[in-house]
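For reference, the structure discussed in these notes is given below.
Up next, subunit A:
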Amino acid sequence: MFDDRSPIYRQIADQIKDDVLRGVLADDQQVMSTTQYAAYYRINPATAAKAFQQLVDEGVIYKRRGVGMFVSAGAQRRLRDRRRERFFGEVLEPMIAEAGTLGIPVADIVARIHQLTSPGDGR
Partner candidate 1 sequence: MNRWPILRYLLSSHTVVLVGFLLGVYLLVAVIVAVAAMFTEVTVSGVDIAGQVLPWLAAGYGYSAAALLSTVLTHGRTRREFLAQHPVFLLVTAGLLAVVATGAYAVEAVVYRAAGWTRTFQDQRVFEAGDYPLILLAYVSMLAVWMMTGALLGGAFYRDEGGGLLALLPAAVLLSVSGGANGFLSLPFTRWGLTSAPEVAVVTVVAVAAGWALLWAALRDVPLRTRVAS
Partner candidate 2 sequence: MITTTDLCVRYGETTALDALDLDLPAGRIYGLLGRNGAGKTTLLSTLAGFRKPGSGRVLLDGEPVFENPRATSRICLIREEGGLGDGIDRLGDILDMARALRKTHDQGYAAALLDRFGLSRRQTLGSLSRGQRSAFGIVVGLASRAPLTMFDEAHLGMDAPGRRIFADELLADYVAHPRTFVLSTHLIEEQSPLFEQVLILHRGRLLLREDVDDLRTRGVAVTGPATLVDDFVTGLTVLGERSLGPTKEVTVYGALAEQDRQAARLHGLQLGPVAVQDLFIHLTGGV
């Protein structure tokens, strides 16, 4: 379920963020409670609560007193923007560096990208 190396609360927070990003959790939709998360993953409720606190701090979810946790309006867009920013730095730049080490011309990479994306959805 969890890898035993990074903090569990971070792994849970990342899972919920992924759900928001992919639209599984929509704006203002209620998120499962910390208790439900704790029971489902068999983890200490305090650990689940810590994950939720992080998501509240990041503006991904908000708390309605006495009701539960809900997805913040525009959370999906904000998460996407943030990931897009990081995409070039964290995914593309290391890839180009690696290609340089291996002596793969940039043109080859571009060609492969066209090949992979064109037949699919015709973009």
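On how the list was made: all candidates are chains of the complex that A comes from, given by their letters.
Rule of thumb we're sticking to: a residue touches a chain if its C-beta (ideal position, glycine included) is under 8 Å from a C-beta of that chain, and two chains touch if they have at least 3 such contacts; residues count from 1.
Keep in mind the model is a prediction, meaning the values are calculated, not measured.
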| item | value |
| --- | --- |
| Selected partner (touches subunit A in the complex), from 1 or 2 | 2 |
| Candidate 2 contact footprint on subunit A (complex, rising order) | 2, 4-9, 35, 38-39, 41-47, 50 |
